[in-house]
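Note that this complex is displayed minus one protein chain, with the remaining chains in position.
Chain lettering (A and B) follows the sequence in which the chains are written, and residue indices restart at 1 in each chain.
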Amino acid sequence: MKKFKYVTLLITSLLLVLTLAGCGSQPLSSQNILENDKKSNTITWGVKADQKLIGLIDVKDGQEKGFEIDLAKAITKKVLGKDGKAKFVTVTSQSRIPLLKNGNIDAIIATMSILPDRKKVIDFSDSYFDAGQSILVKKGSSIKSVKDLNGKTVTSAVGSNSVDNIQKIAPKARVLQLPDFAQALTALKSGQGEAMTTDNVILAGLAVENPGYKLVGGTFTTEPYGIGINKGQGDFKKAINKGLKEVIEDGTYNKLIMKWFGNVPGFDYKEVLRK
Amino acid sequence: MIKLLVDNWSSFISGFGWTVLSSIVALFFSLIIGSLFAILEVMPSKVARVIGNVYVEIFRNIPLLVITMFFYLVIPLYVVKINGFTAGTIGLTIYTSAFIAETVRSGINSVDIGQMEASRAQGMTFWQAMRYIVLPQAFKLVIPPLGNQFINLVKNSSVLAFVAGFDLMYQGNAIASTTFETVNTYIVVGLFYLVITLPISYYMQHLERKLA
Partner (left out) sequence: MQNWIDAYSWINIRFLLQGLGITILISVISVVLSFIFGSILGIIRYAKIPYFSRIIGFIIDVVRNLPLLLIIFFTYFGLPAFGFKPDTIPAAILAMTFFESMMIAEIIRSGILAVDIGQMEAARAQGMKLGQAMWHVILPQAYKKMIPALVSQFISLIKDTSLATIIVVPELMQHGQVVYGQNPNYIIPVFVIMAVMYFVVCYALSLLSKYIDSRMA
């Protein structure tokens, strides 16, 4: 019996040490993220890993690539100087806000619309992209606009605000939330739903490979994407906004829009260019 | 956390209901299918044994998530339209049935071989001997492991969340992404699962002690 008592003692003390060690670190709100990032010369961004044209891991080299990735790199350089490094952590619509609040990432740039509900828990930069929600249907479908969705089943991805919007505009529509947009599209193709909804730029990216499907009804909401930042990080927010402004003013922004969205059928890139 | 529970009570309860329903339906069918394949695996015919074996090995060795996705995305494309709840429940049934087949088969094997031979010598057919002599004893042996399979089944039903099956986990995801109270939401979800699984678990432990 004696031996077991030692083991017991050992484990209990181990647990205690772990708990105490946990309490040691500083709470996030008392840290200045801008100062930390300047010290480490790195900004850690939460980005999408499976969104074509926006943030997708390249299977050839495992690097994230897309419009948001390039934009994040450009902003990083403006904030930290030429040698500033952008580190990427892949997030989903579901995990991005918890990860930001927990401090795993410094900023979110992951197709996140600026919404009053979200503003209650995090801060946003100025908008960096003007998307709008739209609908994707099979060619020849009777659905012509968002109003026609009442009584129909619509697929989308979990954690996006597209679901709330649909429920407000077409309250009788049934919404199925899938883990990601590719699965939402496949569910649509499998006949699990009659339409798919989310932001036009994402739908356009999906429609490229699926000529049998098209966007209908134009956009019925405006979804300004903003960079998500923790509350109480005024310095960091100012720096990001300043960086974004410079990226737009020196023409980098429009170059990136042309590079990624220059020839996506069903998506007019001219509408999102910034002067 | 209590406010979260009260505000989203109807979502949690409907999720709980779908989880329970899916678990019971899947348990019922996986018991039947599992037992059938277990018998196939011990039949004298070699073809039957191979069929039983292939079924069990395939579905035991592929993640449930992959099986479920297959039923949700592929079957409707080529065969028949099924919704997320049905696809999830079918996936759950097939996956669990492979494990139940394994459990029941080992139960059958641990019933003395002599008994099967004695009954056959008395003029019983294979099926008669199975039905009246071997299976009743085997089931008694496998009740505790079957209980564990049922607990696994309830937990695994969370896979329905991936195919919009409206279960507890799906509702939890939806609530977490609107309230941003991620951790609290999942604590509540966890408590709901425990309401189902803990009593079964303790009852099984009690049964195990009684049988031992």
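In this text, contacts are C-beta pairs under 8 Å (C-beta built on N, C-alpha and C of every residue); 3 or more make two chains touch, one makes a residue touch a chain.
The model shown is predicted, which means the values in this text are computed figures rather than measured ones.
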Quiz item: Pick from A:95, A:133, A:155 or A:177: which residue touches the chain that isn't shown?
Solution: A:95
Exercise. Give the residue, chosen from A:206, A:227 or A:257, that touches the chain omitted from the document.
Key: A:206
Quiz prompt | Among B:70, B:126 or B:139, residue touching the chain not depicted | solution = B:70
Quiz prompt | Per the touch definition above, residue among B:32, B:50, B:118 or B:194 touching the missing chain | solution = B:194
Quiz item: At which residues does chain B meet the chain that is not included here?
Solution: 57-58, 60-67, 69-70, 73-74, 77, 151, 155-156, 158, 161, 169, 182-183, 186, 189-190, 193-194, 197-198, 201-202
Practice problem: Would you write out the residues of chain A that touch the absent chain, in ascending order? | Solution: 1-5, 7-8, 11, 19, 21-25, 49-52, 56-57, 59-60, 62, 89-92, 94-95, 98-99, 102-104, 179-180, 182-183, 185-186, 189, 206, 209-210, 212
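Definition applied: only the chains that are shown with their structure count from here on.
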Quiz item: Hey, how far is the Cα centre of chain A from the one of chain B, in Å?
Solution: 36
Quiz item: Touching chain B in the complex: which residues of chain A?
Solution: 93-94, 97-98, 101, 117-118, 120-121, 155, 158-159, 163-164, 176-179, 183, 186-187, 189-192
Quiz item: For chain B, which residues are in contact with chain A within the complex?
Solution: 69, 72-74, 76-77, 81, 83-84, 162-164, 170, 173-174, 176-178, 180, 182-183
